[in-house]
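Excluded from the complex is one protein chain; the other protein chains are retained at their positions.
Let's turn to subunit A:
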Amino acid sequence: MSPRVVFPNKILPYLLVAPQLAITLVFFYWPASQALRQSMLREDPFGLSSKFVWFDNFKKVLSDPNYLNSIQVTAIFSVSVAAVAMGTALLLAVMAEKVVRSRNLYRTLMIWPYAVAPAIAGMLWLFLFNPSIGSLAYGLRWLGINWDPLLDGEHAMALVVAAASWKQISYNFLFFVAGLQAIPKTLIEAAAIDGAGENKRFWTIVFPLLAPTTFFLLVVNTVYAFFDTFGIIHAVTGGGPGKSTETLVYKVYNDGFVNLILGDSAAQSVILMVIVIALTAIQFRYVEKKVHYG
């Protein structure tokens, strides 16, 4: 443990943490408590009065088929994004390891998409897959796929998953490259001498030793897919067609800011808050005490 600093002045330490505390209070605890209060209020149709209804908003939200649909959409979306983003990143990281010449150039290029803002990434993919002008859409149609993300919910989902994953691949790539570098070369050599081919070496030695990295990324990617993909969905599909790409976060926005059903929206935010807390708890519990080999 690092030695504790002892302040001679009793007030000074509190003053030093005050700015951070103030920021957290103003920008987190205050709005959070507002949301909590709002989630138990119901407004009259004209917004002139509101009444305290305890947990009625939660009951209403949880029995709403649209909300249950949104949960399902979010689950499909998150699992797909995590799987695509991590799978692709791992593949690219393994490939990048094998590159002998200008390895750093490849790595740098791989990291760039992370610097692109979500909405811009969304627009990029929207154009690429636009049924009338998109070059990739043209390719898909040429392959015989009746590509139409504006009408087909599954196509729309595929499109947002692609855009969201594409942005996250860079981040995952970085961690996988670092993870791969941390595996001693002699282990791979020992496995080769032990008669394991390249594929076998990957699945029996490399992949198990990457497990801590993979688990960490799984949590990070899930959180990302849940909460950081609003911009992409808003730019690409706006939750449509129908409600086929309306994730939980997008529904909060839709109900609260578009349809102005403040009580429902607040209740949904509170549910989301609980989910974040749960995910963070998992992350702290398992990722913080990462499996250490050696």
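Going forward, a contact is a pair of C-beta atoms (placed from the backbone, for glycine too) under 8 Å apart; a residue touches a chain by one contact, two chains touch by 3 or more; residues count from 1.
We adopt the following convention: contacts and distances are computed from a predicted model.
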{"item": "Options \"Sn-glycerol 3-phosphate transport system ATP-binding protein\", \"Cysteine desulfurase\", \"ABC transporter\" or \"Methylmalonyl-CoA mutase\": UniProt name of the undisplayed chain", "value": "\"Sn-glycerol 3-phosphate transport system ATP-binding protein\""}
{"item": "Sole contact to the chain not displayed, among A:Ala190, A:Val258 or A:Val274", "value": "A:Ala190"}
{"item": "Candidate in contact with the missing chain, chosen from A:Thr24, A:Thr204 or A:Asn259", "value": "A:Thr204"}
{"item": "Hidden partner interface residues of subunit A, rising order", "value": "184, 186-187, 189-197, 200, 204-205, 208-209, 211, 293-294"}
